[in-house]
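With one protein chain held back, the other chains of the complex are shown just where they sit.
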Amino acid sequence: MTTKRVKEILSWYSADNAGTKANLARMLNHGRLAGTGKMVILPVDQGFEHGPARSFAPNPAAYDPRYHFELAIEAGCNAYAAPLGFLEAGAAEFAGDIPLILKLNNSETLAKVGEPISAVTGSVDEALRLGCAAIGFTIYPGSGEARTAYHQIAELTEEAKSKGLAVVVWSYPRGSSLSKEGETAIDVVAYAAQIACQLGVHVIKVKPPTAHLEQAEAKKVYEKEKIPIGTLAERVRHVVASCFAGRRILIFSGGAAKGKAEILEEIRGTADGGAFGSIMGRNSFQRPRTEAIELLHEVMDIFASA
Amino acid sequence: MTTKRVKEILSWYSADNAGTKANLARMLNHGRLAGTGKMVILPVDQGFEHGPARSFAPNPAAYDPRYHFELAIEAGCNAYAAPLGFLEAGAAEFAGDIPLILKLNNSETLAKVGEPISAVTGSVDEALRLGCAAIGFTIYPGSGEARTAYHQIAELTEEAKSKGLAVVVWSYPRGSSLSKEGETAIDVVAYAAQIACQLGVHVIKVKPPTAHLEQAEAKKVYEKEKIPIGTLAERVRHVVASCFAGRRILIFSGGAAKGKAEILEEIRGTADGGAFGSIMGRNSFQRPRTEAIELLHEVMDIFASA
Amino acid sequence: MTTKRVKEILSWYSADNAGTKANLARMLNHGRLAGTGKMVILPVDQGFEHGPARSFAPNPAAYDPRYHFELAIEAGCNAYAAPLGFLEAGAAEFAGDIPLILKLNNSETLAKVGEPISAVTGSVDEALRLGCAAIGFTIYPGSGEARTAYHQIAELTEEAKSKGLAVVVWSYPRGSSLSKEGETAIDVVAYAAQIACQLGVHVIKVKPPTAHLEQAEAKKVYEKEKIPIGTLAERVRHVVASCFAGRRILIFSGGAAKGKAEILEEIRGTADGGAFGSIMGRNSFQRPRTEAIELLHEVMDIFASA
Amino acid sequence: MTTKRVKEILSWYSADNAGTKANLARMLNHGRLAGTGKMVILPVDQGFEHGPARSFAPNPAAYDPRYHFELAIEAGCNAYAAPLGFLEAGAAEFAGDIPLILKLNNSETLAKVGEPISAVTGSVDEALRLGCAAIGFTIYPGSGEARTAYHQIAELTEEAKSKGLAVVVWSYPRGSSLSKEGETAIDVVAYAAQIACQLGVHVIKVKPPTAHLEQAEAKKVYEKEKIPIGTLAERVRHVVASCFAGRRILIFSGGAAKGKAEILEEIRGTADGGAFGSIMGRNSFQRPRTEAIELLHEVMDIFASA
Partner (left out) sequence: MTTKRVKEILSWYSADNAGTKANLARMLNHGRLAGTGKMVILPVDQGFEHGPARSFAPNPAAYDPRYHFELAIEAGCNAYAAPLGFLEAGAAEFAGDIPLILKLNNSETLAKVGEPISAVTGSVDEALRLGCAAIGFTIYPGSGEARTAYHQIAELTEEAKSKGLAVVVWSYPRGSSLSKEGETAIDVVAYAAQIACQLGVHVIKVKPPTAHLEQAEAKKVYEKEKIPIGTLAERVRHVVASCFAGRRILIFSGGAAKGKAEILEEIRGTADGGAFGSIMGRNSFQRPRTEAIELLHEVMDIFASA
């Protein structure tokens, strides 16, 4: 039964057809956070992005694609997101057990040339074939190739919506126009979230922002308008506002692997700021299974009580 | 009831089908300027172009996409133009309340590489799905990528016309072949307007031109033929003539946010020169709602009495 | 009634379907030169190519797209060629009054980067929609982008022929591989005409060639074979021969605006050389209407009596 | 009759349709290793990759495309892989005698410019027309053009699967971002295998890895997690694990032509490490036929008894 809160969230997507709304509802109504309007997603694209050893050697059970389905299911995540190969290796076996998100583009880190853009490695029809609830896509705002990526996701989004799927976008500023620090600057992260929203996607994933201000023109406005960005919660609140005044589902990535205390503190910050949840890869699948489930439960509890 | 003036304007688009004429009429017959043959449009693509804080922090109500629908409706604008995300967030709720223009391409200002061209982020079918009256598109005449943009808008225009939509083009000269001053030079602005007209679009939006002459070959002709370009009204008159001797709807953008007196003076200049109206974004949605509506009404009054 | 000469010309296009032959006949059978096998065409793409002031300020009536329809009709031209915008602005009003040629690609002169190639700004279906007899297209032999243009016109030509339209090509050598003088060198102009013929088009338009020889390999042959290139008539005769031994319709452009005497002398040269006619833009529409019509009539008379 | 082991292997591809499973089974159930779950494939793309003399002069019978069909059939290989020309020259004559793999992209070594990517020289429909069981494709992880290749194989894989074919990928790290030694480094080879798996292919072919570690970030993990990479068998075991914990068919290429003892030693290493087989071109077809068959049999025996 769809809760009042989930119905409210669905009401923000009033231009979508019933199929897309049903798939958004599938994710919001699944797992430990079902009905709360919050989401914790397990993403496992590290094998493609960083290679198998860096991704799975710390917890060798994770070499097996079935492991991640089981982890997401047992932990009670709202959805599991991965590239084609990983999803195909369990989609039939775990059919119906957890909403799936097919990641439609991916990067590797062997090649080190050119401006960043992920390779398109899947299609909306592949997502349908595997019974997914949504497609996933990464954009790199600030990249010299960002225009191509915007066009790709615009076309995929149009197709996904017409076929009743939801769209989840990873919006990670990157490229030669940005400083390393600028990639997580509050003005840049809020801008990256806004771009994803304007592209018409349903769920936006960004990194927790720092208090750094990257763009001179933006800096003036933050200072003049005294936008509070001192604490993580304040910064998250600003990014939530930047997502159509909170009327889009905005979740935060966990980032690099780190200690549990540090993770939970960060989660609390994002939850306090009004984030809709978290997408946590390395910090979950690189831990032993029980530990990972315990951590994911604690994360979910923070969001549930936010 | 379509006025004589609106019928006259529609007669200039004699090659268009009834559907497209009806959608042009929808815009000309809506709002406070209905029937006058003048148009004031609210455009809100600043979130994509400049980021959320620079766009909405001065008037935080504007973070919410519903705000802009309400503003355009209450102020009695002829139409509201925005990218996909913003339109989807209100198209159902405000269905039928105001003609919509789906902006089909957009730029961000994080990436700073290459010649200017906007990313295509929407489609004609998306405009139909959202019940729009027109598509919007930006070209940058003078850009090293302009040929690609001309081809894109030519294809979109053909499709839009065949599906009964109107086409609005933002024609903003830009790129490494032009000086900064040249972007608003009278010869360049008139040229940019002419290009848009020759591409077969219905409504052309340019920036108010300065008296600067950028191109050596053009300068000779302006001087030899003594084309009057001393006042804004004279320059606007020249741009109107450059739009098929005034037989295309030419409107002017408000440009950067500024004081009310300055805005109204500029509007009077464009109105005196025979412009068909104005498209005013930052100068309206960055003001408090009442103030914005008041300003928009004064702008409309100037055009109504021109 | 189609004359013997027109029937003879049509017989050269024996691979074409009846629709295309009928459209070639429409142009050959229209206007003051109807039935003579000669053609004078009014082309007005200067607005796109040079901007409105440089094009129309010398004769401000020409800002109005209807002016050019009227000029072509009153002067008794065989056809009127223009980009989409200009044709749409009169195609319905003047339907049936004069054969139309939709120019499918266009260049602007604001951007000054890269090798020359025009932007594709129209389609064969647009030409059909507007009731055109032919499509027009510019190629720049010698350009680093010429391969792309050859492929574009090959595809458009195939489509146009299958839909019963004729194809007119402007073949203007240009690009970093050619000297300025080489653009009108007799070897280069003859080569450019041959390329257009080999691409399968029906009407070829080139510039009047000079006696300059640009390519070393070609120079040897011209000298060894003693090809006469001393007078304009001799050079035109060579270009006519280069167009399938005179079995393709070859016409010459008037080039930059100049004095009447100079124009008529050039026309006499091309007519004496066996050219099928002229395509005269700036030299007609930049003159006052009566003067322009008088000039066009004199030009036609020269071809009629050649 | 499909063996228990083959059924087990097929069970790993649970997302595939019956047609694709049947074609995987065709290869696994053919030849001397039928039913063992092991595969030895004869690949002959050397003519395209290195030219005819370097490929076939050592054993001139191999100039004839029928030779390779006969060799693969007589030796009892599981499949024969080649480009379009070679397959067409025998597909009808040897129809039904051996499963075929159409190599859909190929490189030549005359051109020495740009980042590596093979030219697409075939299609899924061509593979169907020739009665193939699978398509073959080469990717070069680390290449500046790898994104294009990933997108190509993703599209071909989607089409192949929908039409009931299997997909075999040659994953060879290469390009300016990698050192020569790095192309066969264990971290890079394992990464290349993982990428192919994530792209959703069925059979992955890599080169035998060395103990070199190319990427600084990966090196830290290999050392910290003490991943055993001292012997070839250990390294192969790691690559097998990197292929979805052994749930994808991973085979190794024979590499450059060399002595029999050396070959067999390498084969033993890969077999001990859990490889599913070998793909051996130059080392088989450049030997006299009897010698080649003898060698292939010994190789098969090693895998059969592994």
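A, B, C and D label the chains in the order they appear, each numbered from 1.
To be clear about the criterion, a contact is a pair of C-beta atoms (placed from the backbone, for glycine too) under 8 Å apart; a residue touches a chain by one contact, two chains touch by 3 or more.
These figures come from a predicted structure and were not determined experimentally.
Engineer: Considering the complete complex, identify which of C:Asn29, C:Ser55, C:Ser143 or C:Thr184 is in touch with the unshown chain.
Structural biologist: In the complete complex, the chain left out is touched by residue C:Ser143.
Engineer: Among the options C:Arg54, C:Lys103 or C:His238, which residue touches the chain absent from this view?
Structural biologist: C:His238
Engineer: Looking at D:Glu8, D:Asp125 or D:Glu265, which makes contact with the chain not pictured?
Structural biologist: In the complete complex, the chain left out is touched by residue D:Asp125.
Engineer: List the residues of chain C that touch the chain left out of this view.
Structural biologist: Touching the missing chain: residues 12-16, 115, 141-144, 146-148, 150-151, 154-155, 158, 173, 175-178, 187-188, 190-195, 197-201, 215, 217-218, 221-222, 225, 227, 238, 241-242, 244-245, 247.
Engineer: Residues on chain D that touch the omitted chain in the whole complex?
Structural biologist: Considering the whole complex, chain D reaches the absent chain at 47-48, 50-54, 57-58, 60, 63-65, 83-93, 106, 108-114, 117-123, 125-126, 129-130.
Please note the rule applied: only the chains that are shown with their structure count from here on.
Engineer: Work out which chains are contact partners of both chain B and chain C.
Structural biologist: none
Engineer: Taking all residue numbers at the chain A/chain D interface, are over half used by both copies (same) or under half (different)?
Structural biologist: different
Engineer: Quick one: superpose chain A on chain C by CA and send over the rotation angle as a multiple of 5°.
Structural biologist: 145
Engineer: How many angstrom lie between the centres of chain A and chain D, each centre taken as the mean Cα position?
Structural biologist: 35
Engineer: Using Cα averages as centroids, what's the distance between chain C and chain D in whole Å?
Structural biologist: Centre-to-centre distance between chain C and chain D: 57 Å.
Engineer: I need the residues of chain A touching at least two other chains; which ones are they?
Structural biologist: none
Engineer: Based on which chains touch which, is the overall arrangement a line, ring, star, complete graph, or other?
Structural biologist: Looks like a simple chain-to-chain line, open at both ends.
Engineer: For this structure, give each pair of chains that are touching.
Structural biologist: A-B, A-D, B-C
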